[in-house]
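Complex shown without one protein chain; remaining protein chains in place.
First chain written, first letter: the chains are A, B and C, and each begins at residue 1.
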């Protein structure tokens, strides 16, 4: 079961986790908007249609590679404040190794393979976040 | 912040996850009672006092090693049915790598370092579950 | 051909999408970007540093030397920063 959502709505982790409980092991990752460096607001832009398709391909690839019973990706877009959830990734498998690895794979690859762009407002000035070199390396370790 | 619970009460993952959200990255693992092989009920025995102390040491070790903002271990004991949550492990850190690795560490080490014993009832007959060789290997990879 | 722009590319061009008909000499994404950079001053600020750009042809990520032959939709944007 693959479930992909891209939405301006707040991410409800409890419901997402409950829907994943189809086998013995469930792993999840939640990313929250960081408030360090004085970031006041974060805005997420995406490529409607292409973003959802990229996330679905990613979830399908993880499901096949680790024989998952379920994989969920929820990504928020639009404006959000520090502490709010920006992304949720969840996996379910019969055994913990598969669930945990697939979860790490999904969040690593999502950062490089799905069209999202972050704009931060710091001290009243907006700036587009630059891609991090480490993200490419983290994604590449799964190849 | 370290939070360890050993209880016969159902594990409330939503509340546990919400309490972990203190920094940018939250990872979790939930183990559910498996219903394959005809298991009808599972009973968990523990060593009161020593089990809680072992889990607290484990959470403290992970917190120090990965500079976690929060670590939670909840383990259910007593009787439970297939599909019910038996264990929840959650971690929070500024970055995803630390949260995900520490979460995998906690569940791997918990299986070998904390005194719990499982008894399954299959087709009306109770049997104590044997330790899995793979668990020792999974725990050893963190040394 | 429909062009889509995202993030600071969109902001610099001033619009999120436009219809264009490049000349037949423009056959790759890189050539399209060079051709766009000459279209207006705003386009020049958006497309003047091709090394900072990424692209998708018909919603699939492609390298900059990919062909645009037969493409209906080409998106041009900075490296992605989701998650």
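The rule we apply is simple: a residue touches a chain if its C-beta (ideal position, glycine included) is under 8 Å from a C-beta of that chain, and two chains touch if they have at least 3 such contacts.
Bear in mind that the values here come from a model prediction, so they are computed numbers and not experimental data.
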Left-out chain, listing which of the shown chains it touches: B
Touch with the omitted chain, as defined above, among B:50, B:79, B:122 or B:140: B:50
Touching residues of chain B against the unshown chain: what are they? 31, 44-47, 49-50, 53-54, 75, 86-87, 107, 110-119, 128-132, 135
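The rule is short, and it goes like this: only the chains that are shown with their structure count from here on.
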Based on mean C-alpha positions, which chain is nearest the centroid of every protein C-alpha shown? A
Inter-chain centre distance, chain B versus chain C - centres from mean C-alpha coordinates, in Å: 49
How far is the middle of chain A from the middle of chain B, if each middle is the mean of its Cα atoms, in Å? 24
For chain B, residue numbers touching 2 or more other chains are none
So which bits of chain C are touching at least two other chains? none
